[in-house]
Structures are given as structure tokens and as C-alpha cells.
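Apart from one protein chain that is not included, each protein chain of the complex appears where it belongs.
Chain naming follows the written order as A, B and C, and within any one chain the residues start at number 1.
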Amino acid sequence: MSAIRALGPFPGDRAGGEAELAHTCLYYMALMRELEDRIERKLYRQGKIVGGVYVGRGQEAIPVGTALVAGEDDVLLPAHRDMAAFLIRGIPARRILAQYMGRVDGPTHGREGNMHMGDMKLKLVSIISALAATVPVAAGCALALRYQGKSGVAFSYFGDGATSRGDWHEGVNFASVQKLPVVFICNNNQYAYSTPLSAQMACANVADRGPAYNMPAEIVDGNDVFAVHEATVRAAAHARAGLGPYLLECKTFRMTGHSAHDAAHYVPTGMFDEWGKLDPITRCEARMLEKGWASADEFEPLRAAVRQEVDDAVAWAEKSPYPDPATLLDDVYERRE
Amino acid sequence: MSAIRALGPFPGDRAGGEAELAHTCLYYMALMRELEDRIERKLYRQGKIVGGVYVGRGQEAIPVGTALVAGEDDVLLPAHRDMAAFLIRGIPARRILAQYMGRVDGPTHGREGNMHMGDMKLKLVSIISALAATVPVAAGCALALRYQGKSGVAFSYFGDGATSRGDWHEGVNFASVQKLPVVFICNNNQYAYSTPLSAQMACANVADRGPAYNMPAEIVDGNDVFAVHEATVRAAAHARAGLGPYLLECKTFRMTGHSAHDAAHYVPTGMFDEWGKLDPITRCEARMLEKGWASADEFEPLRAAVRQEVDDAVAWAEKSPYPDPATLLDDVYERRE
Amino acid sequence: MSTTYLEAIRQGLWEEMERDPNVFLLGEDIGVYGGAFKVTAGFFEHFGEKRVVDTPISEAAIIGASIGAGLMGLRPVAEMQFADFISCGFDQIVNFAAKCRYRWGASVPMVVRAPSGGGIHGGPYHSQNPEMWFVRTPGLKVVAPATAYDAKGLIKSAIRDNDPVIYFEHKGLYRRIKEDLPAGDYTVPIGQAKVVREGRDLSIITYGAMVWVALDAADTLAEEGASVEVVDLRTLLPLDRETVCASVKKTAKALLLHEDTRTGGMAGELAASISESVFEYLDAPILRVTAPDTPVPYSPPLEDAFLPNAQKVIEKARWLVRY
Partner (left out) sequence: MSTTYLEAIRQGLWEEMERDPNVFLLGEDIGVYGGAFKVTAGFFEHFGEKRVVDTPISEAAIIGASIGAGLMGLRPVAEMQFADFISCGFDQIVNFAAKCRYRWGASVPMVVRAPSGGGIHGGPYHSQNPEMWFVRTPGLKVVAPATAYDAKGLIKSAIRDNDPVIYFEHKGLYRRIKEDLPAGDYTVPIGQAKVVREGRDLSIITYGAMVWVALDAADTLAEEGASVEVVDLRTLLPLDRETVCASVKKTAKALLLHEDTRTGGMAGELAASISESVFEYLDAPILRVTAPDTPVPYSPPLEDAFLPNAQKVIEKARWLVRY
């Protein structure tokens, strides 16, 4: 097997054995890690990233384990620490980097920054900054899928903090009343910016909110990509069967500050160490060895290949020009001939 | 004991035996019924009410059983079928009628209509139309009470339908995270305008939403004023003790259309009959007889006195002039000398 | 057969639903009940629950779900029970729907119907004209028909448009105005104002229910010998500055009229457009007749004083004509 397991936009539609899946998971987690490390620790510090930077370090298993389940009929609405969802869905690293650098070859041609990107051809809906705003939108996508007689499911991503927003409640309630095919995917990384869970919600788990919507809600080890993948398969099957939405609460930890300029002094010392031991990439590799899906000498070449991929992508993105200011006024409305 | 049990604004601060309480409950339920009947069935049809009319027929036990618990430090935020809360808090029927007729002697001097009235001297916050908007406001009132070192509680009223709104979720969540002294009072009358519960929420009870906020949630027979009162005492004590908010779901039924112009054709026949048998006033009287708190011959004089009170109030309100258009521009901002 | 404004909207919706299976409706009490104003009465029975979706009381979800459905290629038409409640789903409109195309090239065909306007003793929360929240938001289209003809033609155009459209329908016009409508399918283009009465001495620029007030005033003024032109904007965004400026160029005087409150109202945008483009042609100050800067009061004498009417228009118009 080659070290690179990129699958193109709709991996969920393909079959593949356990070992193959594991390699694919590992590849995307490693790519997300490398890409975000490069952005946050290198390009940002070099002043090459134009705006803010938010990464999903330590949380890679969540976008990878979920997005790999999604097929062509499914719609993804990722949040701001779900970089792998964009990669898996088919936006290449080089174009993502161009976006971060404000270049014309970013998916939004410089109009938007960082992970604010989407492409309806890939059934990938762009995040907006207002947290949880995509939750009712996901319900609408799911409604459309059912309306169109498709078996697709909407994957709606958000963090623990976003569940405090009114839009979250309205969207989840609407989906549950209408029994819409939505998989709600919460990355519970225990912080929202500097705000710990206990100042965000009075219940212990986001999953404790399931009963309010008569919706199955499952707590998942968010640092175990296989657990996330399995739970997502289960959740998507439920939704696809017309049984209504399903909530996955993936427990994890944000192994960085909120953004590149936040040193996270408010996080009790020790938490980073403790969660560092649960790193999803290391755990994935360990499982692969244990199951005999890979041999130890395969990992370094993979890492090298991923580094190379990101090196190339950076070089490509840096060559991309800035957008022409003459395009400033385009596309506020549909162009009419 | 006199037939009329009006208590002035802060009944919750006073002691009083069971029998006295029962008489008070009965009086306010009868007064609310008579007043709203007059408004909806007479004055509205006579064209004397300027705008829309929404009544709480059949639901009287809820505002009565709750508001009688509230003392001077407590703040009430009634919803649109809680007429008795205004009466109990000290706004007389005649001024309420003046409000419905758009007269200058209404509490808002003609600026507002129907049950849109409040008075911070009475710790009574005006509803706004946007459903559930008062829920976060109630949390803010409760925060202020704690801030000021008072033992008061905020009584936050809403219907089943209002719980679908984002503001409801945000307000309840904020109150629960902050452990604020709020009693949330839901009149679950099973419809929101024409929308039955099943199209409003996927869970069976509003109380099923309690765990989402780690908040005790109790289902109460909303047509039994004594049950409502007892539960409110319990809930208020919980909140006052600093244990956080408490949800009372008072099951009841709206014995009218949504508003005076709605014939409620969408309600299955039989429901009105079925719930008519559970009329809170009849049940209160029956209990009073059973407990020996009243004799059968006391009720007709009470009803007559209430009718007289409303007759007088109507006459008074009809004499009240319309507001002077010259006042149109006043009070958008504080007047500065 | 004369058709009311309300019936015109109904017809437009019905015909579009017949024409295009992707068109569907969602909102509170629009299905079984037929809508608070009965605009969708009979739709549920005819088109079924798939295409007429009763929602919970969740304006943000109604609008958010419309965005999602629009992104997926459907053509949702969302009803706000009253325009006043659009503020409850505000972020979804101004930050999500309005910006999708510019930000990431995604089309969001959707219509939000917003029954607006006063004169029905609805008080502060059932009478507002909140169009300016949207007119100041690039990426949205905003229409406000005054006639049954335009109501039908614009709802059709709004549904066929590939950008999000806020459709303000004036509650006070629902059953008050009627006209004969053409038999077949027709549309009214978004973005085109209309000179609804020609004149030489003064242009009244207005929209929505105030068009009728302007026409009334023009009748009276005509008896006095003043020839008043009335421009009905019909679309507020994108604004047809050409038609407005052409009219002012011709008459040299402009009176701006709206039911919305004054400060930050549509009249400001019109005054700016006029004074930057056709200043040289102006023979008089640009005047405004609008509601004053207060919430909409409930009691009839207060609301009457609040609302613009023909008398208030006539007074300012006379002054302008004589100027």
C-alpha cells in the first residue's frame, strides 16, 4: 500500500477493509496535523497568514472518523477545528493554504479567510463565524435531502460552547420534530475559548441534552478515530433509516490555545500533559500495530510524505497571486447576462 | 370572610390559613375568568377592544397558584395567558380594561395594548410579543436580586410553544449555569396557536428538558390551583435557597382558540369537553366544599361580586379618555430637565 | 374578476408551486391552519405536508433551514407570522444568507415573506416596517409591493431569483385593495421602480402602503393645480436610482414618503442618491414625510398621529410646489 491514502471527495461511498480504513484515517490525521502545525507554528509566526488561526490539534480523530463515513449524497457542515473534513471532502491542502494567505487560488479567491470555505459541488457548506448558525442550516439540508428522495444525511459539527446558542437549540429541535436525517457531531474539547464547560452548561455532558429532543445521544472517545468512525456509522444508519437525528458527543481536548495568539494560561497545568498521552495519531498507530494492519517502519515514510505534501502545498500557495481588487464588487448578487 | 379576597400587590409575603388561601385562589380565578370573558365575548365583539385578544380560559389556576406565592422581593414576568398575575400583583381590572380599549388610564396610557403591561414598582415586567424573550430577562432579574443581596426569585412564565425559541434555551441555560433564583413556569396547554405539541417538540413533556440544564423539572396538574400553589412554594424555596432554577410544567388546556378571531377548528372535537370537566374553578370549589373551607351558598355571592367588580371596571374604563396625540413623541428617551 | 392584494400573493405562491416542484413553504401555522392571515389557506390540502411545512416557533430555524434547503437546490418560501419577528432569525439572514454568494460562491435562493406595516391597531410588535435592517445589508434583495399586480409579479420573481429575497407584504393592504389581474403567468422584475402617476411639479418617491397615500394626495393636489409625479420603488434593494433620479430631474422637487420611522429610514438613502446625482436639477429642499421616531403606538388616536397620511403629504407638497 502506498503511504498516501487520499481518497477524493466521497470516501463513504466506497468499501474497503479495516486495514485500509486505518491507513486512511492515519493519513488524514497526519495531514491535518502537519498542515495546521505549519499554519500555526510557522506561517502565522512568519506573518504569512493574514488573519486569525484556529486549529484542531489533538482533535483530528473527530473530523477524520466522521467525514470518512460521508458519501456523495451526504452534506457536511464542518466547524472551525475540523480541517480534515475539508481535505477528505476534496479541497486540497494547497488551496487551503492559499486561502489562509489571502490568495486568489483559495477556494474563496481571497474573499474569506481560514476555514471559512465550502463548495456545494462537494456538498460542503461553509461555516460562518456565528457559532451554531450552521445547525439549523444542517436541518434544512437534511430536509432537502429527504424532499429530493435521497438517502443522504447532514453532518452538523459544533463545539461544546456552541450548544449554548439559541440557534443550536432551534436547529436541533426542528430536526428532531421533523425526524430529519442529521448526525450532530459535538467536539467537546472542554473549553470554549477560555470558558470551561462548567461555566457553559450546568449538565455534565452535552449528551445530557439528547432527551430534550428525544434524540439518541452517545458519548464517544473523541481521541479514538476507530471509535468515532464506528459511532458515526451507527449514527448515520439511524438517520438514514428515517429515525431522526442522532447526537455524537466526542470527548476530546483542545491541545492549543483558542487561537494562535492565545497561550491558554487559564488551562490548569497538567491537562495538556494528561491529554497529550491520549494523542489520537499515536493511538491510531498503536492500534494498527496491535492489529497487524501496519508495521512500525511504515509510519516514518508516511510522515515524510505528508511533510512533503505540505511543503509542496506551501510552495504552490505562496506562488498564488493576491486577488485583483477589480473583483471586489463581483458576486454580491448572481451575475445576470 | 368577605367574598372579595383581593390582597394587594405582594400576597406571598403574608401568612394565611389554607381556607383563606382557597378563597383567595377562587376569587382571583373567578375574576380573571369574568374579566377575560367580558373582554373576549362582549367588548371585543362590540368592537370596543382595539387590537387582538388572547385569553387564559381554563388556565386560571396557573397564574393564580403561582403569583400568590410571590412576595415583594420577587419579580414576575407573565406571559400572554396569565391575566391573574397582573391582578394579583396589583393592577386593577379597570385599568386593564382601559388598556384593552386604548384609553389613557391603562397602565401604558394607550401606548400598548392587551396584556402588554408592567410596572417595576410592582416588580412586574412587561411581556413583549416575541415569545420567550422574557426568559433571559428573567435570568437578569434574578441575577440582580442576588447581586443586591435580596432573597427574591424571578417567576418566568411561558407557553409550551415558546420553549422552541432560541431565547428560551439561552435564558434557561444561563440561569442554570449561574444557579440563579428563577422559577420557570410553563403553561403546557398543548397547542401553540394551531400547532400541537407533537409538531413543536419531539419529547413528550416540557419537563423532559430539565436534565439538559441539570434543573429539577416537575410536572404539575395545571388545572388544580392547590397543586400549582404547592409546587410553586417548593420551587421558590429551592430557588431562594441558592440551588438554582426550577421548572414547573403545568399541564392544562387552552379552552378557546388562540385568539378571539380563531375558532380552533384544528382542535379534535371532544378535547374541549374532556378538559371542560377539569375546569380549575369548578375543581377549586369542589375541594373547598370537600375540605369544609366554604359552604355551597358562598359561591354565588362571590360570582355576583366579581361580576359587579367587572361591571364597574368596564364602566370606569369606558369613561377614560383616549390619550392626547400630543403625547405621541414623549418617553422614547428619559426626559432630561 | 377583481383580485385582492392577499389573493394575489396567494395566487403567485400557488402558481409557482404548481410550476416548480422545488418550491415549498415553511413557517408557523401555515399548514393545517392556513397561516395567521390565511395567505396559505388550502395549500396544505392541495400540496401536502411535504411542501407545506408547519414548523415550531423558531424563526432562526425557519430561516436557517430555508438557507440549507436553498443551498441544496430547493426554493423555500418562509413565512414570518409578523415581520416584527424577523428579528428573531436576524443573524441567519444578514450574516448567513446575505453573504454566501460573495463569500464562497453559493447560491441561496429563498424568500422570506414578512407581513409588515401598521394601521391595524397591532401595537409595537405587530405593526413595524423593518425594511431598513435589510436594505443596509449587501447580498439581500428587498421588495415591497404596493399593488395586487406587483404583489403577484414580485412574489414570482422573488421565488425564481437565485439570491435571498425579503418580501414585505403590507398587512393593511391585504384585503383593502383589489384590481383585475392578467390571466396568464407574468412577473415583475426585481430592481425596477415604476412611475405610477406622471406629473411635472413634484416627485413623491415612496413604496408599500404609502403609494396609496401619495396617490390620494396627488389627486387633491391636482385639484389645486399641482401636477405630482408618484414613483413606487417596488424594490428597495437593489434600488432603482435611475428611475428615482430621472423623475426628480424632470420635476426638480422631491418629497420622500415612507411609513417606517424617520431616522435611518429609506428616505435617507433616497435623499443621498438624489443629492449626489441630480443636485443641479433640484429647485427645492428634499423633504420627508415619515412616521416619527417612536415605537408604533396602540391606541387609535396615537397611531393615527403616528402614521403618515394624505394630509401630512399635502402640506409638505404644497410648500414644495410653492417654493
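One rule holds in what follows: contacts are C-beta pairs under 8 Å (C-beta built on N, C-alpha and C of every residue); 3 or more make two chains touch, one makes a residue touch a chain.
Small disclaimer: the values here were computed from a predicted structure and weren't measured.
Shown chains touched by the hidden chain across the complete assembly: A, B, C.
Contact with the undisplayed chain is limited, among A:38, A:89 or A:103, to A:103.
Among A:57, A:81, A:111 or A:283, the one in contact with the hidden chain is A:111. When the missing chain is restored to the complex, the residue among A:77, A:128 or A:175 that touches it is A:128. The chain not displayed touches chain A at residues 50-52, 102-104, 108, 110-114, 116, 128-131, 161-162, 164-167, 192-195, 199-201, 266, 322-325, 327-329, 332.
One chain is missing from the display, and on chain B it is touched by residues 75, 107-108, 111-112, 116-120, 125-126, 128-130, 133-145, 147-148, 154, 166-167, 170-171, 173-174, 177-178, 331-334.
Residues of chain C in touch with the missing chain: 84-85, 87-88, 90-91, 94-95, 98-99, 102-103, 124-125, 132-133, 135-139, 237, 239, 256, 260-261, 263-272, 274-277, 279-280, 282, 284-288, 293-295.
We take it that only the chains that are shown with their structure count from here on.
Most remote from chain A, judged by the distance between CA-atom centroids, is B. Per-chain Cα centroids separate chain B from chain C by 37 Å. Computed centre separation for the pair chain A/chain B is 46 angstrom, with centres defined by C-alpha atoms. Each of residues 164-167, 199-201 in chain B touches at least two other chains. Chain contacts: chain C has residues 55-56, 58-61 touching two or more partner chains.
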